[in-house]
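For this depiction, one protein chain was excluded, whereas all remaining protein chains were kept in their positions.
Lettered A and B in written order, each chain numbered from 1.
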Amino acid sequence: MYLRTGLLAAGLGLAATIAAVPAGAQTPKRGGTLVYMIPADSPPSFDGHRETTFATVHAAAPFYSVLIRVPPDNPASTTEYVCDLCTEMPKPTDDGKTYTFKIRPGVKFHDGSTLTAKDVGASWQRIVFPPQGVTSARVSYYAMVDKIEVPDDNTIVFKLKFATSAFLPALADPFTWIYKKEILDKDQHWYEKNIMGSGPFKFTSYDVGQAIKGARNPDYYHKGQPYLDAIEGIFADKQAVRVDAIRADRAAMEFRGLPPSARDSLVKEAGKDVVIQESDWNCGNIITPNHKKKPFDDVRVRRALALAIDQWAGAPALSKIATVKTVGGIVFPGSPLAATKEELQKMAGYWPDIEKSRAEARRLLKEAGAEGLKFELTNRNVDQPYKFVGTWLIGEWKKIGLNVEQKVVPTGPWFQAMRGGNFDVVVDANCQSIVNPALDTGKYLPKSIYPESYGDYDDPKSAELYNKMLRESDPKAQRAAMRAYETHTLDTMAHAIITPYWFRIIPERSYVKGWKISPSHYLNQDLANIWLDK
Amino acid sequence: MTVTLPNPAATAASPQDTLVPKRTAWAAALAFVRRQPLGTFGLVIVVVMFLAGGLAEWIAPFDPEENDFAAMMEAPSLVHWLGTDQFGRDIFSRLVFGARTALIVGFSSAVLGGVIGLVMGVASAYFGGWFDLIFQRVLDVLMAFPLIILALAVVAVFGTGVFNVIIAITIPLVPRCGRVVRASALAVREVPYVDAARALGFSHSRIVLRHMVPNVLAPFLILLSAFVGQAILAEASLSYLGLGVQEPVPAWGLMLQGGAEEYATTAPWIAVFPGLAIMLTVLGISLFGDALRDAIDPKLRDR
Partner (left out) sequence: MYRYVVTRLLLAVPTLVGAAALVFVLMRLIPGDVCVIRLGAGSHGNPGAIEACRQSLGLDNPLIVQFLDFLGNYFTFDFGTSMWSGRRVAHEIGSRLPVSLQIALMATVIAVLIAIPLGTISALKENTWLDHIVRMVAIAGIATPSFWLGIMSLVLVLDITYLATGKAWMPPIDYVPFWQDPLRNLSMVLLPAITVGYRYSAVTMRMTRSAMLEVMREDYIRTARSKGLLEQIIVNRHALKNALLPVVTLIGIEFAFLIGGLVVTEQVFNLNGIGRLFVQSVQNQDNVMTQALTMLVVTVFVLTNLVVDLLYAWLDPRIRYS
């Protein structure tokens, strides 16, 4: 869907989107080592259940299996899930409240032991109901889960408190690696520093802060895979090095996403030797005014902030310099639950006529007595796209007479400012893995319900609209409920401003085949279907 | 207490030599140009930068903070002499305004760091004893301490405004100045007229300010000129780590940070011109500073 050739991409986004080459067009070749960059410093640990950083996934996902996942050959799908360790995707029973999975027989861990439903059960138990002293980062995703049962060695059953469309996508989360029960029973923290799974590659070595290596797992259960003999991930957090490395073929690719300038320079310098894949990204920067600080408690001021921004002109321009592209509302633009352009244009901040919009913004400011307002925009010390978005916004706000200074702070102080409510307006981010709008939009709930909603407002109406949407199983009705929640959040109350969604640009050496881009840098990272055409 | 190292600046000017023979200003200037062609070159650069920074509003053809998405990353042309950056802002205008930021950061940090160091250094030398001992340890700590931690703490606590960046850069300059000044002041302390002043019962502050400070001014001024260049460079380094002045304020280090990382090959003018501006300015200041040292240092002058 989003695959484009490098040469076309040279036209700075003017290139036409062409259909993906069918997967069976070439027969995969066996062998070779894939060297790829991990655009981060070494992750805090290898325990996927505990960590939230993609660095953990990019380093260790090839060593593990999961229960279900997005289809590796069509990871861009936002609605389709397939089995990894299970034998077939179940139909829910009990009014959509019970899911029963059969586990693939004969799967071997890398230590030679057999993987059974007990291991799957123990791992999921740890993720959903972590024991004392164990941190599970995604407990809240599984708030609908009532019980996990393992009736026999081949079966695992999830019982839910209520039926919801949010369950399956949550189950396909890429961090939910299956660990060995015996090891967990002995030491719940063993997996933080050690690696032992049943994935396509066996862990061989880790050089702290430098590189992680793996070798082909000959006993892998997906027949014929993996194609590669070995993998090597090199940690490098500075972008210039990574782009240079791909150009000089020190590494074949990286999986997070590079800015347009990197794509343009690689296409210019490496030409045919580099292929570009691009996709909208299930991440976006949210501009959150602090409702506890005057005058941002005034909905007129918040609306004015939104109305000042020319999203429709800004997005295409920004897409030439920053990792953002598509204008959207609170739902990822690729999802069926997302607003259409017409629906968006009815809300503050998306009006088609920017002059009218800015006039309204000025009027509101005047009415609220906040003309020429001076405030700080707290931003994170990350170039792409945080600081680009921030700089753009400051320019937009200047056009309605606002005087904004950008306060850039490192990650820790940035989190702390948001959590402590110590900011005027902040550039926050909402970055999710599996596209799961029902859960992803929890970010806009009041803080009392969702602790990471940093605007710090109380709004019972918002919670009511959200719950209606979450529990709605009819797709059409759910979509309508989502619109009501969205309009309330962005237009009526102007709790937050959504800036253009991030845009993933992945350059790879053209000998790399088989890997497909998805809307998230967390997804599809087991590398089993990659092969090298050398 | 410690072995006094012959710092070049400190040993260059001994206290007795600060009296400059009377000459007409014009002749002195001419002599300077003749003896110090490099220094003159440096001076010219510094003057040009001052003019640019001071008259930025009149020189710059565009608003340095105005985004123009119709003119992103344009190559140098008749309209945009040095091209435009990623936000379509005129690079020449940003460089001109950036000169102001650089000079403000450079001179404020240098003067602030220098003056604090001067006062502490002279006081330490004058009072001696425990005061000196403690002061020396404080200087040691500051001297050995990694700049990045200081800078990060200042920025994380107060944010990244120009003022905070100046503080972050100033702190490590203090001990370097304090050291040199103390060494020079120690030499002055033993000179008879300071003893005489003390015997006459002059107040501490009067002795320090009237008698000691003037005599350490020569090494101090030389040091100051070096500090200005170092401060401008420090700002660039902080920018590279994301701890410097922030967008959309026009600042060279900031322009370089994004530019060098991302556009070194696709739009090299974004990366090259701010780099050249920093290099030229620091070069100019250093050349001028060297010449100044030679001119003030009588041993060199009389040769």
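Here is the rule we go by: a contact is a pair of C-beta atoms (placed from the backbone, for glycine too) under 8 Å apart; a residue touches a chain by one contact, two chains touch by 3 or more.
Computed from a predicted structure; not experimentally measured.
Across the entire complex, the residue among A:272, A:294 or A:419 in touch with the chain not shown is A:419.
Interface note: of A:89, A:248 or A:359, the residue touching the hidden chain in the full complex is A:248. Touch with the chain that is not drawn comes from one residue among A:135, A:154, A:345 or A:510, which is A:135.
Checked against the hidden chain, the listed residues B:152, B:177 or B:249 yield one contact partner: B:152.
Take chain A: the residues that touch the chain left off the picture are 41-42, 44-45, 51-53, 133, 135-141, 143, 192-193, 207-211, 234-238, 240-241, 244-245, 247-251, 269-270, 409-417, 419-420, 422, 429, 431, 442, 450-452.
Although one chain is not displayed, its contacts with chain B can still be listed: residues 1-6, 8, 11, 35, 37-38, 136-138, 140-141, 143-150, 152-153, 156-157, 229, 233, 236-237, 240-241, 253, 256, 260-261, 264-265, 271, 275, 278-283, 286-287, 290, 299-300, 303.
Here is the rule we go by: only the chains that are shown with their structure count from here on.
Only residues 238-240, 259, 261-262, 264-265, 268-269, 313-314, 317, 320-321, 376, 381-383, 387-388, 390-392, 394-395, 398, 405-410, 412-413 of chain A touch chain B when the two sit together in their complex.
Taken in their complex, chain B has these residues touching chain A: 65-67, 69, 72-73, 86-87, 152, 155-156, 159-161, 242-243, 246-248, 258, 260-267.
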